[in-house]
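Apart from one protein chain that is not included, each protein chain of the complex appears where it belongs.
Just so it is clear, A, B and C label the chains in written order, and each chain counts residues from 1 on its own.
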Amino acid sequence: MTATDHAAHGDHHEDHHALPLWMLVGTWGALMGLTLLTVFSAQFDLGAFDLPIAMGIATIKAMLVLLIFMHLGFDKGFHSLLIFGSLLFVFLFISFTLMDRGQYQGDITVKDSEKLLSD
Amino acid sequence: MKFGALSLSLVLAAGIAGGVTLAAEPTSSEAAAPAPAAPAQDVDALIAQYNSKARAQALEAGESYTYREFSNEERGWIREGAEAKRAAAVDGLIAEYNAGLSGMPARVFTDEEKFWIAMALDPAEVESVYEGHTAIPTGNPNKVLYMEAGELQKPIESDPQYGTPPAAQNTAPLAEELDPALRPSLWVPVAASETAEEVDAMFNFIMYINYFFAALIAVLMVVFCVKYRRRPGVRADQSITHNTPLEIFWSVVPTILVAIMFWGGYKTFLDLRTSPPDAMQIYVKARQWGWDFTYQNGVETAGEFHVPANTPIEMVMTSNDVLHSFHLPAFRQKSDVLPNRYTKVWFDSGEPRTYRVYCSEYCGTGHSNMYSKLVVEPREDYEAWLKKEGNWMVGPDGEYKEPLEIGKLTYVRRGCNACHSIDGKHGTGPTFAGLWGLERRFDAAGDNKRIADEDYIRQSITDPHSQLVYPYGKNMSIYDPMLPEPQIIGMIEYIKSLADVPRDADAW
Amino acid sequence: MTQVDVPVIAPDRPVQHLDHNYINHSKGILSWLLTLDHKRIGLMYLAGISASFFLGGLFAMAIRLELFAPGMQFMSAEQYNQVFTLHGAVMVFLFIIPGIPAALGNVVLPLMLGAKDVAFPRLNLGSFYLWISGAGFFVYTLLTKGLDTGWTFYTPYSTTGNNTAVISATFGVFLLGFSSIFTGLNFLVTIHKMRPPGMTWHKLPLFLWGMYGTAIMQILATPVLGITLLLLIMESTLGIGIFDPNKGGDPVLYQHFFWFYSHPAVYIMILPAMAVISEVIAAFSRKHIFGYRMIAYSSVSIALLSFLVWGHHMFVSSESTLATLIFSAITFSIAIPSAIKVFNWLATLYKGSVALNTPMLYALEFIWLFTIGGLTGLFLAVLSTDVALHDTYFVVAHFHYVMVGGTLFAFFAGLHYWWPKMTGKMYSETSSRLGSIVAFIGFNLAFFPQFIMGSRGMPRRYADYKPDFELFHQLSSVGTAILGVGLAIVAYSLVRSLFSGKKAPANPWGSATIEWECPSPPPHHNFDHPPAATDPYDMERVEWNEEVGGYVPVQGYRPVVHH
Partner (left out) sequence: MSDHGHGDKPFLAHHFEDEDHQFDSGKLGIWAFLVTEVLFFSGLFCAYAIYRSMHPDVFQYAAQALDTKLGAINTSVLILSSLTAAWAVRNAQLGQKKALCLNLAITIACAFGFMGIKYLEYSHKIHLGIIPGNSTEQYLDGAFGEPKAEQVAFVVPQEGEGEEQHAAGGEHADDAAHAEGGGQDHAHELAPWNDPAVDGIQKQNLAIFFAIYYCMTGLHGIHVLLGIVVLVWLLSRALRGHFTPTYYGPIDFAALYWHLVDLIWIYLFPLLYLIN
């Protein structure tokens, strides 16, 4: 079964097509390259950009895995909705919690409390 | 048998009937009898007759006594009359008692008078007095009486001699429950500050909206169910499947209402959370299971704290062990108290009154006993109190008290009494009774053991988890900062003094 | 709603009873324990959660007995703490969360879809056994060592001291969580993939919309509970320190984690209840449900919004002011869909043909109790009043009105509604109605006084209290006793019907959803061919037939085309 003959089966079968080999191997190559890139970029101190760059590269890799290895690019839209929707909830969970935690004062140590009490 | 108000009224009736001797408890039918209007001039005579007879016989025989059978009607009159008398007299008595405690030569009070003084205390405390505790039962040093074998005995070994008598305010009733001028509404307790009134305004606003919608829904439901009840031959009108304008209407109206609620609530919430810059700060340390307060001048108190009237107060709180919550209903204030972090609540103290503080975050066995008392009093009283509190280990002569006395006070003030009994009863922790010189086992087999001596007690205080008596767990909070030296010595002396008190078999 | 012209295949006299049905399909205990039949699994769940409910109820009775008077009556404070913890944990994790979805949903959901089974029958059986093992761990905890942390397992109390019970209990909850996840996953796929021809999303019965919303929440929220409890177990056993302030951890983080699950869990409890009520109100009004789309969409919007409001459990837990502002605002937004549902149910009664059979009685009681529960929720969503009321009996009363008054009464509504379908027997209306009314009275007496004492400051989870709250506690205890009597009558009525109830027709109530088209009780395979779906609330589709003592499809009926 190739990408061309899935149309004959109608839309019900659209996720049955096999991905061409070059695409799988190419994706693998890209993932390996990006892994090297992220290790390489970690050698340098880029200050505030460190984390965003590392996360950016990881996200590109994740998208490659999702869209090609996991067929999401050729699959039913609802599956994408499910997985990206869940990421939205993860984002909300983490960001709300971070936001709240960011507003607290730092923890106090035993020493601090003694000092405060004796002041 | 303890049915709260009922038993309280029983006790009241019994107390008046028999003075202090409670051997003959009247049955509930007698005590609860309806009391028609009494011929006023007779009542005094009736009371005299009732009291004198009972007293005389009790004193003579030294046992249960009998007396003329009074009718239920008469009993009612006696009770009412006695109550009226008591109300008039008891305030004076309390003042006199307290005056005696704060240094002036105290006259000797009769047992009956002490009973009446006790009656004016927080009823819950009075009740616990009557529950048969043989010693000081709680962290409050204001237990003036105690019972033994169901009989009222004598005042606690002389508060005056300890030099830390219960302050006058301890005998004042809690504003929330006893002051008839401050009766709460059905829903909320007395609002003690302006912020609390703001909260109440929102509370009432929501309540009226709730009344309206609850009534609307109930009426519609009942009317529809009756009017459109199933009848033969009558079919439901299938054409009504939806009505967009109506549905939009009943979506939008609640939206507007909740938006108003949200905004109003948020504004007041900011008031509740933002303390005025000039607020007086009191540091609070919560522990299992009690509250310790530290004032700016370093004075530490436990269980109870006083603040000057009409002053904004900010409580800066942290916990020694688990989560607690500082809950002041009268001020509509509350905040969790966390270990390793400070949280704050503030309130405007308002008029001199007494309030109850709860712990409202579940914190273990003693959670439901983790009260504190807030006393708002005029500034000069507050300052006098603070001075006295700061010197609780110092006697009237300006010298440190005897270690034993310091130990007894430490036991109460540091909350040891929450877990360690002194009457031999098994508790959350081992009892102190008969502990001195006892062999302590740290495992089931007893391979690991030690005699309870000075070293043992000291180590148990400073590092309790290093030697856990089998089968107790790591329940004791490692108190931080640790007890100061005189108090440790005091505890050693106190435990020593309890060496001969018998302990229960199941108290390890 | 535009109605496509689908001819309804209605035999002259539909089959009412079968000699051979799913209950007597095969014999022997193993044919039940290893069954893949969703109906049998549903019945086993029903037995399990009924036992849990009974157990939780006993704990409740013990609590109210202890609190009848101030002072300790027959328990120590430690015992009281264990009893209230077990009451909460058993009721929440073993009864309310699985109650409607797992017990009623399992029986009804595939039938409503005209399907032969759920999408993954083995997974379904697996989640039942996960439930059993989770429950087992709970009972183990109960029998061996007391658990006294409260059902919320707040740190650091749960991880310090010698709380070994926490480990076995949380592991039980972990298993129960996965049971819940797999049930939700199964239902989600079943609703997506197993619908019969003609059942578009807008012809989905509202029960299924509710179950769909529930499934979303179960899939998204419950895993977070799983990881939270795993971390808690790690904390208790290894002391990893993430939640322990003595090791630099943050106990408030635990609360964030816990409520990220447990707030949606509240809606996992109530959304199926609302779904049942939508079915029952329509059926017993014999009228098309009012505002179908609004009810359906409100289910899904409640499901999604429920993830954004967890912080309202933490207004006084030192949550930051910014977070309280946001969470409070979103909390109000979730009130709107709930209000819409209540108004739509009322409008369904309007010009209906209302019969007060037992399920309808429960549904009406539900509306009243849920209204009280919902309206009092406003006090807790408003920041200023919540500060005063948080962790008092007001909260206790509020969530009992929603969870017991809401979910339990809806559970009974659904149980009585589908009882003839599940068992093939009719229960006695007289005794069931009596039980329902007594329980309703008892419930209100038990919990309304708690609002008053809560707003006066009585904190929750107190083993003892000051005498000024005595009156309210006594009323509450008396109410609980009456509630207990009511529930006993209900149980008696249902159990008796199993032995002496008369045979149920296929469609005793005149509902138009598909599950009533198969005989009562259904055969092993439910339907030979998936029935064609029409509007599930087109009540004119069926009419009373004296001969069969139930409703039968109208022959040659062509549905009314609205608009």
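Following the convention adopted for this analysis, a residue touches a chain if its C-beta (ideal position, glycine included) is under 8 Å from a C-beta of that chain, and two chains touch if they have at least 3 such contacts.
Not measured: the values here are computed from a predicted model.
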{"item": "In the full complex, displayed partners of the excluded chain", "value": "A, C"}
{"item": "Touch with the omitted chain, as defined above, among C:I167, C:I181, C:A381 or C:I482", "value": "C:I181"}
{"item": "Contact with the hidden chain (one of C:L55, C:A135, C:I242 or C:L487)", "value": "C:I242"}
{"item": "Among C:D148, C:D250 or C:D535, residue touching the chain not depicted", "value": "C:D250"}
{"item": "Options C:Q16, C:T141 or C:T222, residue touching the unrepresented chain", "value": "C:T222"}
{"item": "Residue ranges of subunit A at the interface with the undisplayed chain", "value": "1, 12-13, 15-19, 21, 24-25, 27-28, 31-32, 35, 38-39, 42-43, 45, 50, 54-55, 57-58, 61-62, 65-66, 68-70, 75-76, 78-79, 82-83, 85-87, 89-90, 93-94, 97-98, 101-102, 106-107, 109-111"}
{"item": "Absent-chain interface as seen on subunit C, which is shown", "value": "115-117, 119-121, 123, 181, 185-186, 188-189, 192-194, 219-224, 226-228, 230-231, 234, 237-242, 247-250, 253, 256-257, 525, 528"}
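FYI, only the chains that are shown with their structure count from here on.
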{"item": "Length of the line joining the C-alpha centres of subunit A and subunit C, rounded to whole Å", "value": "36"}
{"item": "Distance from the mean Cα position of subunit C to that of subunit B, given in whole angstrom", "value": "39"}
{"item": "Per-residue multi-chain contacts in subunit C, two or more chains", "value": "245, 252, 318, 321"}
{"item": "Set of subunit B residues in contact with two or more other chains", "value": "340-341"}
{"item": "Sites on subunit A touched by subunit C in the complex", "value": "78, 86, 89, 92-93, 96-97, 99-104, 107"}
{"item": "Contact set on subunit C toward subunit B in their complex", "value": "1, 69-71, 73, 77-78, 81, 148, 150, 154, 156-157, 160-162, 245-246, 251-252, 285-294, 316-318, 321, 324-325, 328-329, 332, 335-336, 339-340, 342-344, 346-347, 349-356, 364, 367-368, 371-372, 375-376, 378-379, 381-388, 390-392, 451-452, 455-457, 459-468, 470-471, 537-540, 560, 562"}
{"item": "Interfacial residue positions of subunit B with respect to subunit C in the complex", "value": "2-5, 8, 123-124, 127, 131, 176-177, 184, 186-189, 198-199, 202-203, 206, 209-210, 213-214, 217-218, 220-221, 224-225, 228-231, 234-243, 246-247, 250-251, 254-255, 258-259, 261-262, 264-273, 321-323, 325, 327, 329-330, 332-336, 338-341, 343, 356, 358-369, 428, 473-475"}
